[in-house]
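As you look at this complex, bear in mind that one protein chain is not there, while each of the others sits in place.
The first chain written gets the first letter, and so on, giving A, B, C, D and E; residue counts start at 1 in each chain.
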Amino acid sequence: MRLLVANANTTEAITEACAAAARAAAAPGTQIIPATPRFGPAVISSRAENVIAGHALLELLAGHADKVDACLLAVSHDTALEAARQMMPCPVIGMTEAACLVGCMAGGRFGLVTFGGIETYRELVARHGLSSRLAGLVGVNATPPEAVADPDGVGAKVLAAVADLAAQGADSVVLAGAALAGFDRRLQPSAPVALLDGMACGVRMAEMMVALRLPKPRTGSFAAPAGRASIGLSPALEGILRGQT
Amino acid sequence: MRLLVANANTTEAITEACAAAARAAAAPGTQIIPATPRFGPAVISSRAENVIAGHALLELLAGHADKVDACLLAVSHDTALEAARQMMPCPVIGMTEAACLVGCMAGGRFGLVTFGGIETYRELVARHGLSSRLAGLVGVNATPPEAVADPDGVGAKVLAAVADLAAQGADSVVLAGAALAGFDRRLQPSAPVALLDGMACGVRMAEMMVALRLPKPRTGSFAAPAGRASIGLSPALEGILRGQT
Amino acid sequence: MRLLVANANTTEAITEACAAAARAAAAPGTQIIPATPRFGPAVISSRAENVIAGHALLELLAGHADKVDACLLAVSHDTALEAARQMMPCPVIGMTEAACLVGCMAGGRFGLVTFGGIETYRELVARHGLSSRLAGLVGVNATPPEAVADPDGVGAKVLAAVADLAAQGADSVVLAGAALAGFDRRLQPSAPVALLDGMACGVRMAEMMVALRLPKPRTGSFAAPAGRASIGLSPALEGILRGQT
Amino acid sequence: MRLLVANANTTEAITEACAAAARAAAAPGTQIIPATPRFGPAVISSRAENVIAGHALLELLAGHADKVDACLLAVSHDTALEAARQMMPCPVIGMTEAACLVGCMAGGRFGLVTFGGIETYRELVARHGLSSRLAGLVGVNATPPEAVADPDGVGAKVLAAVADLAAQGADSVVLAGAALAGFDRRLQPSAPVALLDGMACGVRMAEMMVALRLPKPRTGSFAAPAGRASIGLSPALEGILRGQT
Amino acid sequence: MRLLVANANTTEAITEACAAAARAAAAPGTQIIPATPRFGPAVISSRAENVIAGHALLELLAGHADKVDACLLAVSHDTALEAARQMMPCPVIGMTEAACLVGCMAGGRFGLVTFGGIETYRELVARHGLSSRLAGLVGVNATPPEAVADPDGVGAKVLAAVADLAAQGADSVVLAGAALAGFDRRLQPSAPVALLDGMACGVRMAEMMVALRLPKPRTGSFAAPAGRASIGLSPALEGILRGQT
Partner (left out) sequence: MRLLVANANTTEAITEACAAAARAAAAPGTQIIPATPRFGPAVISSRAENVIAGHALLELLAGHADKVDACLLAVSHDTALEAARQMMPCPVIGMTEAACLVGCMAGGRFGLVTFGGIETYRELVARHGLSSRLAGLVGVNATPPEAVADPDGVGAKVLAAVADLAAQGADSVVLAGAALAGFDRRLQPSAPVALLDGMACGVRMAEMMVALRLPKPRTGSFAAPAGRASIGLSPALEGILRGQT
């Protein structure tokens, strides 16, 4: 199967890192197709950037409609997930969504660790209807550059956050944000509960959804768009809204 | 005060209708400044269109930053409301948000009537944290063109929906969607509970927020963006993300 | 417009302070009419006092029915708010309700600071259906007399509570209780998020509701009382229950 | 034990009917002491009346403090329940609260049937934190006089409502409102699930609470009032607020 | 009345302790009939043990069907409560359920203290639909043997937990777990709020339910089983599933 790994940031290096993580996690027959938006924020870290990136991501996806078997949104905010799901003819998975659902199947409640602000992640978990499965969130006081420069120091902070969440009742912990990629493998031996990486969970969930061959709904708010007029959009995006897939 | 009435659809006629409704509702000293996005869907009616319109709307707002005292999003989906609120230096109000909050102050629970699908409105009310104040939603089986061609026939359908919601316990009813604009005044005499129009509620709420002169938060996820890099955005939008307001 | 500012405590000094705050917040055309109940607790600080004050407040309001355009309940417990809303022919606003709804429009979640016990405020926010918008509550260890005697010391405690709530994710903070009146203006420059004063929010919300000219519901639990018999009530209250407004 | 059965309506006939029902339900050693308020609505049927009756009920209770072992509020709205609980030195039970909690122990979810409006009962169940245990509410189209004049016809309507609620998943049904008193015994043989009468449940719950001999909290919002000043209240009520019990 | 006090652990000493506590709490006419399962965990302290004990408990109960007037499950996990309630012809009460419901009638919110893990108790309160009435849970760092060896030291830890919960807003505190039996009487004089013992609350609630003489539902998921085939069960359990009670 062909899996589009669609970054919502315009930083190519993040796309490449995500693609590498996806390839490491994928089943043998899964081909990873990385993609980066044409415009938008370098790295999403605010509400406004996330909205802009949503458009950029839909444009990116529209260019791959009917060329891939599934899409994995390689952005921890699950940017434009429901819209992408409605628009595309194939399954679309959000990486944090996937990690949270794996956390559900790991049992009990999950925690979430990220760098910096946690409020939009709290809202994201609520948007997925999983607030009662969330044990807590911790925003580690570290930046992506620090994570690169001092992985051990930052790793210790992340482990402390994981231990804190386990004490609050978390039975697993989602690591959210591209800057935390790879920390799950490094820190897992020292962690009391499972660490959940969105790319790994997302790739496997995408493979699972493709295997199930579910039809697209013909009714409701996830039915494919058709006959929608627009101006100023990319030809592919304009076409998919008109129903030309 | 100067109130930007920002449409999220690219249909000028809707912008004009909204501006007229806003002027009719505004206090004497309120100047209505209508605006239409440069790109995007003609009329938002799906999840994908709503995401695209979010970017278009932020671009539109960025071009008016520091030129207006408040913004009213003239779109019943409250498109990109939280992002706009974070990005802009002035209050930003969503028209359905405003109507729902007026419904709260009318007392008890409110209902919501729209044309067509109701699920995204159910999600919108949940996003505002008001699900427990929602008595029900009804999607009237009618289209905007029908509302223009046969206002009495469609009005009768809307009244039936209002009566249905009142029987379910609604103490007021939000009319959601540009196509329902003006129906509140026409149908109110026959309705058992107050009909809430998003433009009227939104204009008055915007005036109220301006009067309160609340400062912008200096911390948290609604603090103004600064230092954010991006590519391919309009100069105004790119600038506001960098912090050049 | 004529706005009744109805205290629920029998302490005249509180009524006067509230009226002054209301006048400072009001639009030019708004006339503030202060009123104090004939009986009841000097200062409400328990569940039992709040119930007694509810009756006293309704009696007070009944005496002003048809003489005012709106009522603002000048009591942070939103005492008898729903009952007053049902009984009166005009809009009725609770000051904490108003501040919480302004907090919603400020974005994200709000916190609440008061002196002393917080549990009844937690219940009040739940009664308004806004629990999911509440980031937290802090009961500052201070008394109203201390606030008068040592405003700087108490102000420092309030600021610490505000900072604590902002760290918990509050994007704005409601200051609840008459003893905190005026602290918003004094402390705002030092606070990281907007401080919300119930009197200011309430006056502006009342003006907004009057401007919208919503009809009273003819059905449901907020329809005006009629034909209700009673004994031992004030003539005005007895009359309004019988439907003689 | 001495159990005060405190009506919140001023209609003596209701007090007598409640007292009779209480006596029929009570254990041998339980002495029923009926009481009627000095002022207030003849029969509570609106939000405003319920607030007024709250004061009347507290005054009534204050006159019996230290003379009874427990209080049962003989009013289906559980009027002023939390306030009474805070104020009195003995256990206080609400009749609908009691019936709902018995419904919990009957298993699964309960329904509620009343005459007329259901919205305030929906709010009451939410106030008790039991919304997730509520299968549904039905407002039977009948009046108390009709229930007296045509008990069989009205009984058939109530049975239809019970069957409707059972089909919605109710495993028991609360009959709320004095006018439904006695219907549980008459209709039970024909009902598919248990019918719960507030007076019977309340008397037994009051006996249970007395048997447990729980101490009054010394802290929090249910600790006894003390040192509270007031004007215009009955001597007993004024005294209990000052702490003279 | 005859009250079966059914342990779900196979440790006879716990059964005897529970029976003694039940006798101390019971009304004069209540005969306590203790019972211990034939198989299962010595002391339930994990999810797997709780499931196994559920079967053992149902087998135990089936052997007493029609010989007792009510059953009290003497296990703080309310093991198999809903199943037992469905299966038995008489009322069945869970001891933690009973304590939580008494906590509701004590007013406001309750806390819960246990030894060790709290997550399954959090789930139990949610299963009863009472999460919004729960102020918090504390797992005291002590073991049952320590409670026997050093009751004063452990008692001090429990009191600290109770004080912590009261500060979080608890108006009463449930003591959960057999090892905490008796601590309520010893610690109550030093505790700021009521301590709730599951055996005491459960015995009184069982007496109350018997007094109410509610019929068993004839429909829904709590109707008695009938015509169910099975293999390998005890004759009594096999019989009750077939409907031979």
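Please note the rule applied: contacts are C-beta pairs under 8 Å (C-beta built on N, C-alpha and C of every residue); 3 or more make two chains touch, one makes a residue touch a chain.
Here the structure is a predicted model, which means the values were calculated and not measured.
Hidden chain, full complex: it touches shown chains A, B, D, E. From the options E:Thr15, E:Thr30 or E:Asn50, the residue with contact to the unseen chain in the full assembly is E:Asn50. One of A:His77, A:Lys157 or A:Arg204 touches the chain omitted from the figure, and that residue is A:Arg204. On the side of chain A, touch with the chain left out of the figure occurs at residues 27, 82, 85-86, 91, 93, 97-98, 101-102, 104-108, 128-133, 166, 169-172, 188, 192-194, 196, 200-201, 204-205, 207-209, 211-212, 214-222. Counting the whole complex, the residues of chain B in touch with the unshown chain are 118-119, 122, 126. In the full complex, chain D touches the omitted chain through residues 108-109, 132, 169.
The rule is simple: only the chains that are shown with their structure count from here on.
Taken together, chain B and chain D share the touching chains C. In the contact between chain B and chain C, the residue numbers used by both copies make up over half of all numbers at that interface. Averaging Cα coordinates per chain places chain D and chain E 27 Å apart.
In chain C, the residues touching two or more other chains are 82, 85-86, 108, 119, 132, 169, 220-222.
Chain-to-chain contact here is organised irregularly, matching neither a line nor a ring nor a star, and falling short of all pairs touching.
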